[in-house]
Every structure is written in structure tokens, then in C-alpha cells.
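The complex is shown incomplete by one protein chain, all other protein chains being positioned as in the whole.
Moving on, here comes chain A:
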Amino acid sequence: MTAFFKKPKRYMPLRQREPKIDAPQGLMTKCPSCKYMHYTKQLNENHKVCDCGYHFPLHAQERIDMLVDEGSFERFAGPSVKANPLDFPDYEEKLSKDRERTGIEEAVVCGKATIDGLPLVVCVMDARFRMGSMGAYVGEAIASAVRRATSLRLPVVLFTASGGARMQEGMVSLMQMANTSIALKEHDEAGLLYIAYLTHPTTGGVSASFAMLGDLNVAEPGALIGFAGRRIIEQTIREKLPENFQTAEFLLESGQLDAVIHREQMRSFLKKMIGLHDGGVHHV
């Protein structure tokens, strides 16, 4: 009888049915922006760009493979730099760990290549390595690649991806801002083209040096680009910043970029620009 007065349950706990994917790791990749599950292979064929427009970060080698003529890339040897200029504790272990994990020597890969037959020097930063931060290696690798471009009379395309200066190299890292800028100025005075290609993220000392010094400064959609960190700015001015603050699109609006280029157009854009800067009209 008492059962009669018992309220029936209004909800039935349903067992959540998880989509069961019996797939090897890495087969699927989830878009962090729209949460769509991609087949990694399909995503790769799509330049690692989601249909929602989200640009997945690229490894340096992936970018190079996507950009230059097959087999044309000749990697420059890394510079000889002081490995741990400040004798910073545990720094060298961190470097070797990142080397093992990423398979690259440092946070930038530089070399000579062609795009549709047009020769250029290309430098690509890799944010997986110590967040792409710039120490003596990164600074000097870029500076010496630019100096080589100057003597070979080649354009430079530099893909930035960096959290800024490398803390563990202190002032040696700050001085790389000057080192790279000086090399670029010499390249500039030789009348050669430099394109700074900003990818996610480009901040701090890298944004305040070679990232902003292109004859053309362009960026990938959605890339975070800025001098100071968002949190620091919010603490300083004591107000919330708009959602799109420091994105590539925001910089385009405030007149700091020439264009925001979808990754699909990367190769054709660079080919076109290098072609347009080759020569020019000669007045008597």
C-alpha cells in the first residue's frame, strides 16, 4: 500500500553512451575551437585547418613541407652558441628533453629553398621547443640566415611562433632582439624583400623585434600577437579586454598587419609577393 504513495521517479538515469572509438592513438584529432573530431589524415590533407577556420599549430618541418618545392629545402647548420650562458640550473637538461621530444635541435629551423622555382631563405620557428622562446641559438640562427640571404641576394620569409625571450638566458636572450634586427637592417639596405609571417603565438621580445620588421607583416587567422601578456595588461589597466584583443584580426584592424592569410593561400600568396618584388621599374 505504501508503495502507492511513493512518488514515481521523474527521471530515469540513462547510461551515457560514449561513442566507442577503437582507434589507434593519433587517428583522430579534436578541434579545440569547435570540438569536431577529425580524421587526422583528412585534417593533414586540409593544411591542418578545421572547417570552422581554426588553424592547428604546425611543426617547423610540416610547414616547410607544405610550403616549398619538394626536395628543395637545404637546411642551414645551426650556429655555435653558448649552450648555457648564465649557468642556469637544470637548463641543459630541459633543452635535451625538448630535443628528444621534438626531434629538432632548437626552436627554429632555417634553410634555403624554392617556391615554384623562386629561391628564398626561409626560417620557421617551432613553438613545441621551449615555447618557441628566443635565446642565443634562435637569435643567431635567424641573424646568420638573414646575413646569408643578404650575401646571396635572396628574399627572407620568417614564420614566427614564440612566447618571447628565453628566461634561462636572461640578457643574452634580450640582446638577440638587437642581433636579429641589425641583420635585417643590412638585408633591408641591400634592397631585399623580407616577409614576417606571424603564426600563433607571437609575443614579447619576438613581436618587438623581427616579427614586426617585414616589408610585409602578415599573419595566420586567429594567431595571438602582442607585446605584453593579456593578464598583465588587465592587471595594469584594471579592466577586461575584449575577446578578440591581440588576435591577428585585431591587429589588422588597428593597422599593424598587411593581411591575414588563410593557410590554404600561404604558398600562392608568398609566390605572388616574391614575384611582385622581383625587379620593379627602373628609372633612368
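Assume a residue touches a chain if its C-beta (ideal position, glycine included) is under 8 Å from a C-beta of that chain, and two chains touch if they have at least 3 such contacts; residues count from 1.
Basically, contacts and distances are computed from a predicted model.
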Complex member absent from the view - protein name from UniProt, among "Sugar ABC transporter, ATP-binding protein", "Ascorbate-specific PTS system EIIA component", "Acetyl-coenzyme A carboxylase carboxyl transferase subunit alpha" or "Transport permease protein": "Acetyl-coenzyme A carboxylase carboxyl transferase subunit alpha"
Contact partner of the left-out chain, one of A:28, A:174 or A:216: A:174
Options A:165, A:193 or A:218, residue touching the unrepresented chain: A:165
Selected residue (touches chain absent from view) among A:54, A:73 or A:88: A:88
Absent chain, residues of chain A that touch it: 79-82, 85-86, 88-89, 135-137, 139-140, 143, 165, 167-179, 181-186, 188-189, 204-205, 207-213, 225-229, 232-233, 236-237, 239, 241, 245-246, 254-256
